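Excluded from the complex is one protein chain; the other protein chains are retained at their positions.
== subunit A ==
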Amino acid sequence: MLWLCIQLPKLSLEALTRAHRAGDTAPLAVSQSNLIIEANSAANSHNIEPGISIATACAYCPGLQLLERDSEREAQLLQQLAHWAYGFTPVVSPRASSPENKALSEGPACLFLELGGSLKAQGGLAPLLQQLGKELHKMRISHQMGLGHSPSAAHLLCQLPEHRQWLEQTKVPPSPQQWKQWISFAPSKLLDCNNKAIAKLYACGIKRVSQLLAIPLSEVGSRFGRDFIDYLARLNGSRPDPVPSYQPPPEFHSELFFPSPLDNSEQLLFPAGRLVRELCRQLQRRQLYSPALYWVLDYGSRGTEEVKVELSRPLFDPQRLIALTKLQLERVELKEPVQALALKCKQLRPLETKALREDFFEEGSGQHESYQLIDKLKARLGHQALSGITLKESYLPEQAWSSADSLTLQSKPRGHQLHPINAPRPSWLLPRPDRIQQREHKLFYDGELQLLQGPERVDGYWWQHHRHARDYYIARGSQGSLYWVFQDLTSEDWFLHGVYS
């Protein structure tokens, strides 16, 4: 196990000022309950340090801009960073600045990354650390990194300047001895425990971790409690050190804001392409797929409009997704200029190996083209314009078939198959039986009808609301058409129900 701890000392400030341009040099400070907790470099040059009161700070620098701390935004940024780190390794654990466990110290927020499993994929330790540093720098997030054999050790070591210096030059992970040396060399104020415990340590004259480790554990336990012993064991590596693992949410949401609103749906395609590519990258990375895309067009104060693109099978090709989106957006009439475009995928589903396998082996059978065609038709005509038909088990002719969802069309026939009734049935069924005129014991439906065959009695469903008792006949019209007609036995009326076309 190789854990990297990325400490984010200025997260509270950066959560609020990330939108500012890089060149801004106005002195800024973040305050919470009358104390300054973070200040930017311009404010630092005016002697404004974390921990001084707002009154003192204003006295030092009258032009100081004060921002109230926003923990919610901070947590959001931390989640975003965790998501970013998830791209490097599957084991990521974010830790907020004020931990729930009171025994831990109130340090800055940090991220724990397990690197042991991804060294090979990222080309070794040094390139990986460099890449991480570069991307963090690009996001303008100040950070400190530390490596360790457990999260607790990494957290301790990332505060040790000597270790950080070594980390910048190293090419290979350190040996266990090196870690032990660093840990014992570290001053005890860096231990991850609350201020009370640290004050106690210093009162005992324990200034370095090595001094602490020299004392028998039972002695330390009686003074500092079980939790502390436990922490030391985790630091040593003699006890497993679990951290909560970050799981990215099974949904996707990304939004682009247009400084000048767009009033043409064609102009939306470019930003849409960007969002789709972002989505595809994420889906591929996480082995998920989305059954539908929701585009949200934001008209500002005039509300929003949602456009849905349905997909009949997992699709990762940005080009095709954009083509489907284009078909949908073409149909949308923009009521107002669009101020922001968002892409939402409410539920991402794991790719099933079955779905993949089907794709893989049925490449030649035109399955791909059928899916593409169905998606395209759905995108333009709406999904209600597509349907299939299936057999149903029923004696009643109008219930012997049902409309099927077009999605089930492409699946293989099930094991249990219904067999159609073995009697001549018309190829067209009328949605509702058409009444046939009756005069002098003759039937007229554009011309006189001549009964050829029959009757075939359908009787039943008396337990339902309405009894169905019918005698079906095949009849020929005056122009040679063959019809399926029936006489309702309860009312003795004649109806046309199908056409043998």
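The rule we apply is simple: a contact is a pair of C-beta atoms (placed from the backbone, for glycine too) under 8 Å apart; a residue touches a chain by one contact, two chains touch by 3 or more; residues count from 1.
By definition in this document, contacts and distances are computed from a predicted model.
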{"item": "Listed names \"Alpha-ketoacid dehydrogenase subunit beta\", \"Translesion DNA synthesis-associated protein ImuA\", \"Glutamate/glutamine/aspartate/asparagine-binding protein BztA\" or \"Acyl-protein synthetase LuxE domain-containing protein\", with the criterion being the UniProt name of the chain not displayed", "value": "\"Translesion DNA synthesis-associated protein ImuA\""}
{"item": "Touching the absent chain when the full complex is considered, from A:222, A:427 or A:491", "value": "A:427"}
{"item": "Listed residues A:139, A:269, A:377 or A:489, member touching the removed chain", "value": "A:377"}
{"item": "In subunit A, positions touching the absent partner", "value": "365-366, 369-370, 372-374, 376-377, 380-381, 384-392, 397, 400-402, 404, 406, 408-413, 419-422, 424-431, 441, 451-455, 473-474, 476-477, 479-483, 498-501"}
